[in-house]
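== subunit A ==
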Amino acid sequence: MSMQITIRKRLVSRDRQFALDIGFESDSHRIAMFGPSGSGKTLTLRAIAGLLAPESGRIVLNGRTLFDSESGIDLPPQERRVAYLFQDYALFPHLTVAQNIAFGLNHGWRNPRRRELPPEAAHWVDAFGLREIVNQYPSEISGGQKQRVALARALAPKPDIVLLDEPFSALDPALRTRMREELLSLQANLEVPMVVISHDPQDVEILGDHVLEIREGRIFGSGTGKRHPPVYAPLPAHVA
Partner candidate 1 sequence: MDAVWVPLLLSLKVAGWATLLNAILGVAAAYAISRWRSSARDVVDAILTLPLVLPPTVLGYYLLVLVGRRGVFGAWLDRIGIELVFTWQGAVLASTVVAFPLVLKSARAAFEGVDHQLENAARVLGVSETGIFFRVTLPMALRGISAGVVLAFARALGEFGATLMVAGNLPGRTQTLSVAIYEAVQAGDDNTANLLVLVTSVTCIVLLVVAGRLVPPAARGVGEVYERRAFRREAVGK
Partner candidate 2 sequence: MTFRTLPFLRRTACVGAALALTVAAPSAFAADLVVSAAASLTNAFKTLAEQYEHAHPDTKVVLNFGASDVLMQQIVKGAPADVFASADQTAMDKAEAEKVVQSASRKDFAANQVVLIVPQDSKLGIGSLKDLTRADVKRVAYGNPSSVPVGRYTKGALEAEGLWDAVAAKGVPAQNVRQSLDYVARGEVDAGFVFATDAAIMPEKVKVAVRVPNRTPVTYPIAVTTQTKQAQQATSFVQYVLSAEGQAVLAKFGFQKP
């Protein structure tokens, strides 16, 4: 899986200015983006997913152009085949776990039925051990279960890439370790590339083959393998 990303965007809110200026390429299936809060990690993911429009740049996944400001291409999020795991999961509170997971399998006007579970959804329900809570509502399940439901929902439509926004931030350390391992084995079993963003160095170490360090809207550290980029290193030049 190959990925070429350049994103440039200026954001102004009241008296704050923020300039996002990201550029990187990768062939890895396991990309980790690492940086402090407010550094632009989430914005980058949103741009890839199509929820944020860059002022200029290119987003190409596996040879498929999702965005190119020069040629005017800008695919709507619906067509990008990108999966997004939101930081607070964004589960639909008015739908059951089963309906949530099956949500992306049907793009029409009707929600999945409560008592039915399409096979693609059933596969993930079993893979994550969610059978017992299949008819519960998101408000009735635990944080770890919510995370798995969100992941199942994201994976069911067979996306081209999965973006995970601080996937473990709301979990306790023990659960975090377990979920990290689950995600690790998932990465090994699936062909789907993943981009994980986190401010936790351990997440990055375990889940990332290609690690990008991002600060103040720019990338200035990029490494592969088990190299640890120094935490909060002084600001060097822009790395493409």
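Quick note on selection: all candidates are chains of the complex that A comes from, given by their letters.
In this text, a contact is a pair of C-beta atoms (placed from the backbone, for glycine too) under 8 Å apart; a residue touches a chain by one contact, two chains touch by 3 or more; residues count from 1.
Everything quoted here is computed from the prediction, not taken from an experiment.
Enquirer: Pick the candidate touching subunit A in this complex: 1 or 2?
Expert: Selected candidate: 1.
Enquirer: Quick one: which bits of subunit A touch candidate 1 in the complex? Just the residue numbers, please.
Expert: Subunit A reaches candidate 1 through residues 49-51, 76-84, 86, 88, 90, 92-94, 103-104, 106-111, 137-140, 153-154, 157.
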